[in-house]
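Removed: one protein chain of the complex. Kept in place: all other protein chains.
For reference, chains read A, B, C, D and E in written order, and residue numbers begin at 1 within each chain.
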Amino acid sequence: MTYDALVVSAHPDDAEVQMGGTIAKLVGDGLRVLLVDLCDGEPSDFAVAGERVAQAQRAAAILGADRVFLDGQDRLLTDTLSLRLQVAALIREHRPRMVFGTTDACVHPDHAAVGPLLSAAVFYGRLDHWQRVPGGELLADTAPWNVERLFFPHCKMEPPWGRDFAFAVDVSTTYDRKRAALAEYGSIFRVEEGDRLLTLYEAEDAYMGRLFGVAYAETFKSQSPLLVTSPTVFLPALHA
Amino acid sequence: MTYDALVVSAHPDDAEVQMGGTIAKLVGDGLRVLLVDLCDGEPSDFAVAGERVAQAQRAAAILGADRVFLDGQDRLLTDTLSLRLQVAALIREHRPRMVFGTTDACVHPDHAAVGPLLSAAVFYGRLDHWQRVPGGELLADTAPWNVERLFFPHCKMEPPWGRDFAFAVDVSTTYDRKRAALAEYGSIFRVEEGDRLLTLYEAEDAYMGRLFGVAYAETFKSQSPLLVTSPTVFLPALHA
Amino acid sequence: MTYDALVVSAHPDDAEVQMGGTIAKLVGDGLRVLLVDLCDGEPSDFAVAGERVAQAQRAAAILGADRVFLDGQDRLLTDTLSLRLQVAALIREHRPRMVFGTTDACVHPDHAAVGPLLSAAVFYGRLDHWQRVPGGELLADTAPWNVERLFFPHCKMEPPWGRDFAFAVDVSTTYDRKRAALAEYGSIFRVEEGDRLLTLYEAEDAYMGRLFGVAYAETFKSQSPLLVTSPTVFLPALHA
Amino acid sequence: MTYDALVVSAHPDDAEVQMGGTIAKLVGDGLRVLLVDLCDGEPSDFAVAGERVAQAQRAAAILGADRVFLDGQDRLLTDTLSLRLQVAALIREHRPRMVFGTTDACVHPDHAAVGPLLSAAVFYGRLDHWQRVPGGELLADTAPWNVERLFFPHCKMEPPWGRDFAFAVDVSTTYDRKRAALAEYGSIFRVEEGDRLLTLYEAEDAYMGRLFGVAYAETFKSQSPLLVTSPTVFLPALHA
Amino acid sequence: MTYDALVVSAHPDDAEVQMGGTIAKLVGDGLRVLLVDLCDGEPSDFAVAGERVAQAQRAAAILGADRVFLDGQDRLLTDTLSLRLQVAALIREHRPRMVFGTTDACVHPDHAAVGPLLSAAVFYGRLDHWQRVPGGELLADTAPWNVERLFFPHCKMEPPWGRDFAFAVDVSTTYDRKRAALAEYGSIFRVEEGDRLLTLYEAEDAYMGRLFGVAYAETFKSQSPLLVTSPTVFLPALHA
Partner (left out) sequence: MTYDALVVSAHPDDAEVQMGGTIAKLVGDGLRVLLVDLCDGEPSDFAVAGERVAQAQRAAAILGADRVFLDGQDRLLTDTLSLRLQVAALIREHRPRMVFGTTDACVHPDHAAVGPLLSAAVFYGRLDHWQRVPGGELLADTAPWNVERLFFPHCKMEPPWGRDFAFAVDVSTTYDRKRAALAEYGSIFRVEEGDRLLTLYEAEDAYMGRLFGVAYAETFKSQSPLLVTSPTVFLPALHA
C-alpha cells in the first residue's frame, strides 16, 4: 500500500509531539500518512510492557494515520546500516512523496541518530542493484523510489529554532486532535494534573503561532531549499 | 488603484534582473504588480538622458506591470525619511498584499539602502495619526495599510546565497518574458554580443533552477519566517 | 545622582515589555535604575496627548525605577549625533555600572536605531576633552565614565532568538510586578480583554522560562563576551 | 563519594590544558572535582609505559582534584555504548552538579568523540529502568541523577572561538597552579626549553584574559543556554 | 614514491567532478597527484562489473594523475578505523604536502563519511609508536608524516556554498581536460545527449567562475585558516 507521507521518529509519541497538528492536517486533506517508530519505547517509566505501543496505536488512530514499529532499542538507537535499510525498505514499499523526521537534536541521543539515518535511508531508497551489494540484500527485490521532500520537525527537547527554520505550518484547526492524540500517552504525560512537559510543548506551538497571528504553528527545517510556484503560497506574517 | 504587489528597487532594471520571472508569473496569475524605482537611473553610460526611463517602461509592459519613478538620485540613494515616506505613501495608496525589495547588498551602496528603507516604509504604512508627527504629513491623509509579506529577491551583484535563502520560485515558464524585458535595456546590456552581465545573471537563474531540476529559478529571503497551510505547497527537490 | 543601571528604549513601555521583570529584580536587589525613553511615544493610538507619559511614570514607579524622556520624535528616531550625546551625557551624569537597550530589531525602525546609538553613546561617555570637539560641547563639563557592561534585551516585535542569546534572567519572582507595570498602559493594551500583544509578550517570557524549568525568563544579548568568577553562578538547565 | 563537578577528557593533560585554572578555582571555592580521562594516554612519545598516568595523578593533586582513568584506547576513542555507559555510571555514582568536557574538536579524532559521548552519558544518567535495557545493565543498580549543567572548555588544538563562546572564567588567581600542574607532564612538554605547545596554550589564556582586562581567562560553551538570577553576576568587560 | 597531493574521494569520478580542473592545474605545474578512491564504485547502473575502474584509470591518465582504489563498499562507506588507517598508511607512504577530500555532504552518506575519516587519517599519519596501539599495527612500520594542508572541494550534490568557502581556484585553462576526464565515465554520464548531471556540474563551475570574471572556478573549504606571505597572491574579484 502506498502512503503520501512517512513520519520517522525515534520513539512512540515523538511524531505527535513534534508535528501532530501537521499530521492531522495532511490526513484531513486526504493524504495517507504512516508513522514509523524506530523502537517501541520500552522501558517506559509508568507503563507495563506493551502498554506504550497500545497507546501509540490509539494516538495514530486519532490523527488518522497508520503506525509501525521497528526493532531498535530505546536509548541505544544509533545510525546503523540495519536501520537505514529497514527505513529504506519502507520507503520503497510505500513510495511516499514526503518523509519527515527529527534533526538537530543533541539532548536525547536517540533523537540525534534520526537525522543522518533518515538522510541515508532516503538516498538508499532511490538506488538500484542492491542485489549486488553485500549486506544490502534487504532492498534487492524492491524498485527504487525518489522521495520528493525530506522535512524535519522541531524536537521539543531542544531550545527553539528562533528565526532559523524553513517554514511553519498553521495547525490551529487541528490542534484539538493533536492534544487528544498526546492525551493517549497516559503513562508518560499526567494530563489531568497539567503535565509539565505537555504544557511546555503546547507553549511552544502557541508561541510560534502567535508570531504569525494564528493560534498554533509547528516549525520545520528542510533537507533541500524550498521551491514554490509563486510567493502567494505563503500566509500573512504578523509584521509583514 | 490597488496593486497586489509592489516591487521596490533602486534603479530601473533591478526589478527585472532580480525577479523578472517572478513578476511575470504573478501577472500571469492575474495579480496586479507595480514596479517602483527609487530613481530614474541617470546618468547611464550609453544612453541619452531619458532613454533609460523609456526602456524601463517598455520592459514593465513586457512583464505586464505598471511602473513609477521616485526622485532619488542614482548613486546617492540612502535610507532617508523622505524616501521612506514616499514609499509608505505608495503602499497606503495601492494597498498591496506583498512588497518586494533588495536586501543584503554590499557592493552597490544604492542597493544597500533599499532593505532598511523598505522595512521602515512598510512599518510606517501601518501606523495612524501621521498628522500629529512633524515631518510625517505626507501620510496624514491616507489610511493605514498592513502589508502581509515583505520579500527580498537576490541582488545579482552579490555572491550567491548558497543554502541561505527562504525560498526559490520556479520561473521556467516565464523566463522568455524576463529575457525579453531585459533586452529592452539596450543602453546597458549588449544583447547581441552576449553581454557579460546578462550572461552572468542568466547563469545564476539557470544554476539555481538546476538545483531543483527545473530550468530557471529566482531566490528570495523573507522579512518574517514563512507560514504555510501545509507542506504540500512545496515543489520537489532534486535530492529530496 | 548616580544610578546602577540605565535602561535606554525607543518608547515608553519598551523597557517594561522587554525587561520589566529584570528591572524589578535589580531594584529588589537594592540597585538604582533609571529608565530613559528616547521619545514620549506621541502620537499614541488611543490616548490623549500626554497621557502616555503619565502612564509611563506610573509604570516606572511600580517597578521602583525613575524615568526620563528625551526629545526624539516617535517613528522618526535615527542614530543621530544629538541623541548619542544626550545619552552619553546621562551616562556621565549618572555613572551606571550597566546600560541596557534594544538591538537586532528590524521591524520597527525606531527600535533598529537604538543599538548603534547606544554603542556610540557608551563609547562617547568614556572619552575626555569634548570641549575640543566641535559639536560635542554637551559633554565638555562632565567627567568620563566607563560603563562595565552593555546588555541588550530581546525586542518582542522580533522572532525569538532561539539558542542565540547570551543569557536569560529568571524573573519568576518579579513577574507580577512586570504585569502590573504593563497594565498601566491602558491606552495601548486592552488588559481586561486579554490584549493580543500582551498575551504574546507573556507567552514569550513563559516559554523561555519553561526551557529552564522556571515560570518566566527574559533573554539578553551582550555587547562583549561574558566573564564570570566561576561557572557556579549559572542556574540549572532543564536538560543540563 | 559525591563530587560537585566531573571533568571528562580524552587524555591525561586535556583537562589541565583546557580548564586547569577553572578546576583550581572550583577546588579553591570548596567544591570537590573528579577528573575522568577516557584513556591512559599510552603510547606517549617520550615516556615509559605508565609514566604518564603517574604524571596525571601528580597534576590532579596540584589542582586539588581526584582522577580516574577509563579503559579507552588512545587515538582510537569513538562514541561507543561502552564508554557512554561507563561515564553515565560515574555520574550516577558521584552525582555531580556540573559536568565538563571537550566539544567542537576536529583536529584530534579522540577529542571529536568526547562531545556526543558526553551528551549521551549525561542523558543516560537521568533515566531509570536500565535493568530492562539489553546491554544497559551497567546502570541497573544505581539511581538516576540529573546533572544541572554540561559545559565545554575550548580545545586548544582548535582555532580560537572568537566571539562565539558562552562565557569565560577569570583564572588569574589560579594560573600559577595550572602552570604547575602542566609542568608535571615532563614527557610531553619541555618546560625548561619554553615548550612550543605550552607557550601557545598560555598565549590563548592570556589573550582571552586581556580582552576582559584580566591576566588569564578560560572560555566555555554550554550545552543549554545560560540562566542567571541577575545580570550583576557578570564581571566588567574591557569595552562594556 | 612520493606525491605532492592526495585526493581522497568516496567513488571513482568524485575527484574529477569536484576538482578535476584543479588536479590538472597541479599536474601542469609539475606536482605529482595521487587519486585515492575509497571504493571501486560497484555496482554502477549502466556498466558491467569492472568497467568503472577502467574508466577511472583512463580519466586519471587524462588529468595526469595516478589512481588507487581501497576496498570500501560503495553505498556503505562509514568512518571506520580500517579506512582511517588505510588512508593514513597511504599518507605516510607518499608523504604529500596537501590532502584533498569531500566535506559538508548530507545527501550521499558515502560522501558524508569522507570528511571526518580524512581528518582522522591526516592526524593518525603524524603520530608515532603505532606498534604499541592494539589495532593500529598497519602504521607500525612507517614513519610519521605531517601534511601541510587539508582542503575540501565542494560536493556537487549539495547546494552551493554561497559566500561561505575559503577560496576558489581559477581552472579556466584546464577545464577542457576536466571535461575530457569526465567524458570517460560513459556508463554514468550520457555525454552526447547533454547529460543532466554533467550540465549541472559545469553550470556550477561556470557560475562560480563568472563571479570572478573568469570562465570556470572550483571552490574549496579548508581544515585550518589560510595563511599567505602577502595579500598579493589573490587574483582580482569582479566587484573588488
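Here, a residue touches a chain if its C-beta (ideal position, glycine included) is under 8 Å from a C-beta of that chain, and two chains touch if they have at least 3 such contacts.
Computed from a predicted model, the values in this text were never measured in an experiment.
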Touched by the hidden chain, restricted to displayed chains: B, C, D, E
Residue among E:P134, E:G194 or E:P225 that touches the chain left out of view: E:P225
Candidates B:T2, B:Q73, B:Q131 or B:T199 - the one touching the absent chain: B:Q73
Residues in subunit C touching the chain absent from view: 81, 84, 116, 119-120, 123-124, 127-129, 132-136, 223-225
Missing-partner contacts on subunit D, residue numbers: 107, 157, 159-164, 199-200, 203-204, 206-207, 210-211, 239-240
In subunit E, positions touching the absent partner: 22, 25-26, 29, 31, 98-99, 122-123, 146-151, 163, 165-170, 211-212, 214, 217, 219-220, 222-240
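Please note the rule applied: only the chains that are shown with their structure count from here on.
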Least step count from subunit B to subunit D, where 1 means the two chains touch: 2
Minimum number of chain-to-chain touching steps separating subunit D from subunit E: 1
Candidate from A-E, B-E or A-B with the same interface as D-E, over half of contact pairs in common: A-E
Between subunit A and subunit C, centroid-to-centroid distance (C-alpha), Å: 40
CA centroid of subunit B to CA centroid of subunit C, Å: 36
Residue numbers of subunit E (touch at least two other chains): 107, 159
Overall pattern in which the protein chains touch one another (line/ring/star/complete/other): other
